[in-house]
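Note that one protein chain of the assembly has been removed; the remaining protein chains are unaltered in position.
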Amino acid sequence: MSNAPTALSLDDVHVRFPVAADWRGRPNRYAHALNGVTLNVRKGETLGIVGESGCGKTTLANLLMGLVKPTRGCFDRGGASLQIVFQDPQSSLDPRLPVWKLIMEPVMVNRRSGSRALRAQAAVLAQQVGLRPEHLDRYPHEFSGGQRQRIAIARALSAEPDVIVLDEPTSALDISVQAQILNLLQELRAERLLSYVLISHNVSVVRHMCDRVAVMYLGQIVEIGAALDVFAAPAHPYTRLLLESVPRIGAPFLEGVPQDTELPGNRHLPQGCFFRSRCPLATAGCELPQAMAEAGDSVVGHKCRCHVRCKKEER
Amino acid sequence: MTTTEQPVLEIDALSLAFPVFKGRIKALNGVSLRVGKGEIVGLVGESGSGKSVTAMAVLRLLQQGSFQVDQGTVNLLGRDVFSLDERALLAMRGRDVAMIFQEPMTALNPTRKVGRQLADVIRLHQPVGRAQALVQAESLLRDMYIADPADVLNRYPFELSGGMRQRIMIALAFSCNPALLIADEPTTALDVTVQRQVLLLLREKARERGTAVLFITHDMAVVSQFCDRVYVMYAGAVMEQGPTAALISAPAHPYTRALLRGLPDNAQPGQPLPAIPGHAPDLSALPQGCPFRERCPSADQQCVQRPPLQADNGDGRRYACWHPCSSQVTFMAEPV
Amino acid sequence: ATPQGTLVIGKAADPQTLDPAVTIDNNDWTVTYPAYQRLMRYKQVDGKGSTEVEGDLAESWTVSPDNLTWTFKLRPNQKFADGTQVDAEAVKYSFERLLRLKQGPSEAFPSTLKVSAVDPLTVQFKLEAPFAPFLYTLANDGASIVNPKAMAAHGDEADAWLSSHTAGSGPYHLASWRKGQALTLEQNPHYGGTKKPTLEKVVVKIVPEASSRRLQLQQGDLDIAEDMPVDQIKALKNAPSVKVREFPSLRVTYLYLNNKTGPLKNADLRHAVVNAIDYKGIIDGILLGQAKQTRGPIPEGMWGYDASLPLPKQDLDAAKAALKRSGVSKPTLLLRYSTRDPNWEPIALTTQANLAAIGINVKLEKLANATLRDNLGKGDFDISIGNWSPDFADPYMFTNYWFDSDKQGLAGNRSFYSNPDVDTWLREAAQLADQDKRAELYTKVQQQVVKDAAYVYLYQKNYQAAMRENVKGFVFNPMLESVFNVADITK
Amino acid sequence: MPEAAVEATGAAGSWRHTWSYFLYQLRKSPLAMAGLAIIVFVCAAVACAAWIAPYDPDAINLVHRLQPPSAQHWFGTDEVGRDIFSRVLWGGRQSVGVGLFVAFASSLVGSIIGCFSGVMGGRLDSVIMRIMDIILSVPSLVLTMALAAALGASLFNAMLAITLVRIPFYVRLARGQALTLREMPYVKAAMTFGAGRRHIVSWHIARNALSPLIVQATLDIGGAILMAAALGFIGLGAQQPTAEWGAMVATGRNYFLDQWWYAVFPGFAILITAAGFNLLGDAARDMLDPKLKAR
């Protein structure tokens, strides 16, 4: 897997949004959503992206989909076609369209073929994602959340993409439905040789689904590597903190002294390592910007952005 | 847990419905639940299973006229909530029972400073002046491990982070030392790192002050690490209840069991998850009998009859099922 | 109730401008007329207003035999409100200003008029052509004598200043003007007139709604209510302590028929219209009988009135016959009007109904008055409605203006009537000094134009003033509608 | 959002669903019912004027002028003896017609411009919005009066003038809608499919912006009727002999003291009709506004 050809690549991508403007309408303050993301998505793999709220996951998804343009850096689609499934199945489906039109929308945008043929195609897709043919003429409000997400998945499939970006595809769903959707995604991937970019803050989902994971913090990838390696031996102190905080079934009762935890803001980027202020390992050298480097455990492809936890590379 | 003692909260076979466009939504269908003194009780269930409605019913916070109680009683500190008069109810709210909500963003008044909101509640239940109330509020915030309480008091909610706001809600809740705290998904909107801190805080304070907590969530993992006892709800009814560890390690109800098995934590990465087929029933057209019947692998003719919440032998567990699972399933966390 | 010694007159609208050389509106004259004096004024005969004139500022006058040079001797000791003497220079100044400004009122005077001050109390006017009504025009509001000193004090702004102030030698002068509310006139302390006025103050109160004016009059908040619709008058007649006074007036209402363009070019069609109108119905139904039907252009009360002309009356057979003669089938006529006068709309509706009865279709179009005027000037109508009241007491006002083909359009000949014979007679009459000869010519003119059915002559409306019973001494002058002889009134 | 909540707002779904939900809400609210009843009543009366009206509305009869209400003339007669009841009936055609036309035309044109502006964005958008701001800041009654005067007094021109003046409201509303909808995930999704503006507008924005626009238009009918009446009152509007409520009140006010019926009946007709549309519009807005949904 690790030497599969690259489908997408991002190189040092930055995205910032203007959040305030002076009286002539010129922006004078920004939200720095992505601050140098370098990433490859390989053909056929599932790449997980985890990170806390506001770290830029959705922005990354939007960037991949072309909804936002990088302010700096470059993004190479390499000819791959992409589709997306959003977090909220309710609002990502137009309430005034019947299911079959919703499913076929990506096709109908580009091609005007007979509606009968399109309907037939919709029926096939619907069946693949586990919807019944009689659902085709209903409207989204008549479905449960899980079914709506199925519709959204069918819609993503209709354009026959190479890569599907899944932005928190199950976090609006119930546990009992989450499993159904995750299974469906797994099946489809096997059937259609898709690549997934799975964005989530749910570590368990990422662990379950992904070949590789990238951990994001404040618009940067702080650690990346094969899912097994990262979860088994997190290198970056942030990854550790994250994994420790995830509640787990069967783990002992919570212990410890509550602290006042603040997530960093992205209006003013910190100097040096972004995690420095929360980091238990912070030492001299952290005030410098950190580069991605091979993690200390010498596993191929496991990199992190921490000079303490990385192999010292001669620069 | 002794059951002879007077419970803080006792809900008995509560059924409640909302009349709406085209029918009635039967949100609760015979919920029975009790919270003992100082106990931390979890209430888990999927979206729409009636957790919030239960919580709101306890404090009679549901909008008047929008709902109908079909049967059942709610007993709060020995008093029947539905027959209390308005004044007695107001006095109980906040003083005897406090509640915190899911969205810390909107649960506080956006245009009142934090200090005033705290003082409002303190003064409502204690005969103190405003200055005194602010002093109390400050020490309360310090208790919640807030670094600079004086500054925070002077801020508006929107100037604070989500975690901070939830701490303030918790401070608000503990401000009058209530006997019961109802926490409706207090950490769902928070990030895991923050969630951990908030849960720790909540637990510490509840233990410290002997406050009972009814903790509502849909996250099994949180429950397993946080609660003494747990109730599992489905379609407005309790499916199963019992001490957390026992219930999680050996669920008796097929629903609980399926729920736990469907979690990715418990599966082999990449392998299909044992998902529950179908979806939750429509509350305005509930089928006869067991509400889980249509999705249950072990359902049969008997399930058309609604199963009562029956006691298991001895360990304080109860479940509503004709065909409970017997085999022990052990869910173990992998070592980190 | 109103204070003793103060007369409160209720009017519908604020004056627009108080500059006598600018205003052509009787509504403004209510204020300007008593604030200024003129060389001549209208006579009162037996306590009644008359159209004859007598000297006011002028003590005596002479005219040269060729009728071209007029010399006036001014009455001494006449003073403006600021105490300045009224002298020949002031007269010269006023007339030169009038002619220089060239606004509406200047139209009554020959533009080539020359004025010179012979000595402080003698002033001389020189005309280029004889102008029979000249003496009468001097009683006109436009001939008011303005105080040159007061004007000089305001330099360049003087003209603007005069539009909201008065600078005259009349019995009263404007003390204050609260826009849209009231104008207060106070006595001119230096007034040199023969009779001292008794009222201390005259307040002109602006009450736009007729019904409010009526209510205020009934409640005693007004002493005089002006400009009342006939229905309100009718109701007021029965109100306690209110007296409605009616006077025959020279204000006539008539229909313009477009003689020049459109279907009504056809004289027979015009005759059809003339014969179809329900004159009696209009007077009884719309005016509630408070008007007198007119026979021809010159109304009763003005010399030159021809009592021998037949009274027009509705004669549908004759109308149909005329229609047939005209050879026009199913004509459609455009009747344009405005609501400047509340009676116009009912008249228009009646006309429409009357003509429909003989098979003439009338389309009504109500316009803003300004727009209507524009259309009238351009001859852009078939039928329209108008009121006319004379600026000076001479039949010239009704004949030369209405029928001279030089005055087609807004100037006065609104029917666009043109008849060379009539033109000749009219122009001759304007130059003659002999009133009998002129009357003869005007009779000829009247007979001809009635034959040509140039206009539809409807009625001369009574002037009606509703006042409290205790208001005494009001004298109506048909030349001065809306003007109150406040110097004589007592209460 | 749980299904029940969706259902409770009625904001989503097919038109048939929305309609049946509308009827359901209507049945629950007595005021909305009253509004509907008024509208049905007024529209029926006005539509059947030709059969109901006992007299020719334009037939003048100077002898019977200003008669008080009686068995012959239910609402009395006017200053040239026309039957006011008949004229109120016929006049409704003008007034209600104007209301409907104005609401329809201004919402249509305004929404098209607004959607366009919102979707295009950029320079064009700011230019359009600036123009609308300017029109909005001119006193509307004055602008309408001036426009009506400029176009010439006729009912049609008055209608046109009111329409023109009301357009900016809809431009704003529709633009706001377009901007909101443009941010909706389903529109974002469509963008990722490579959908062009045409597709987005015709598939997503037009359909979803419709309901609030319709509600606003319903609320506006009452306002337009009042505005038309106001113009008629000032004398810019329907031409004689055509009956129109506002103009009737205007003439009637000259007779208000003694012949109260002249102004009262047409004025009351305006009030009732405007109230009917306002009530209905209120009800429609209440139920479409998800923020107001029952909790």
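We call the chains A, B, C and D, going by the order they appear; numbering starts again at 1 in every chain.
Keep in mind that, in the parts below, a residue touches a chain if its C-beta (ideal position, glycine included) is under 8 Å from a C-beta of that chain, and two chains touch if they have at least 3 such contacts.
By definition in this document, contacts and distances are computed from a predicted model.
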Listed names "ABC transporter permease", "Acyl-CoA dehydrogenase family protein", "Ion-translocating oxidoreductase complex subunit G" or "HypC/HybG/HupF family hydrogenase formation chaperone", matching UniProt entry of the absent chain: "ABC transporter permease"
Options D:A230, D:A243 or D:A284, residue touching the unrepresented chain: D:A230
Absent-chain contact - pick from B:K51, B:R93 or B:H279: B:R93
Listed residues C:S164, C:Q293 or C:Q314, member touching the removed chain: C:S164
Per the touch definition above, residue among B:A13, B:L124, B:A245 or B:L286 touching the missing chain: B:L124
Interface with the unshown chain - residue positions in chain D: 28-31, 130-131, 133-135, 137-143, 145-147, 149-152, 222-223, 226, 229-230, 233-234, 246, 249-250, 253, 256-257, 260, 263-264, 267, 270-275, 278-279, 282, 286, 289, 291-293, 295
Missing-partner contacts on chain C, residue numbers: 2-3, 6, 8, 13, 16-17, 19, 22, 24-25, 102-107, 111, 159-160, 163-164, 178-182, 203, 205-209, 211-212, 215-216, 219, 221, 368-371, 373-375, 377, 391, 401, 407, 410-412
Residue ranges of chain B at the interface with the undisplayed chain: 59, 61, 90-95, 98-99, 101, 103, 106-112, 120-121, 124-125, 156, 158-159, 169, 172
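Here is the rule we go by: only the chains that are shown with their structure count from here on.
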Closest chain to global C-alpha mean, per-chain Cα centroids: D
Centre-of-Cα separation between chain C and chain A, whole angstrom: 89
Rounded Å distance, chain A centre to chain B centre (Cα mean): 31
Chain C and chain D, separation of their C-alpha mean positions in angstrom: 46
Chain D, residues touching no fewer than two other chains: 3, 7
Interface hub residues of chain A, defined as touching at least two other chains: 144
Interchain pairs in contact, sorted by label: A-B, A-D, B-D, C-D
For the chain C and chain D complex, residues of the former touching the latter: 209-211, 214-215, 229, 231-232, 235, 278, 281-282, 284-286, 339, 342, 345-346, 348-350, 352-353, 364-368, 371
Residues of chain A defined as touching chain D within the complex: 62, 65-67, 82-84, 86, 88, 90-98, 105-106, 109-110, 139-142, 144, 155, 159
Footprint of chain B on chain D - complex, ascending: 2-4, 7-8, 10, 21, 24-25, 294-295
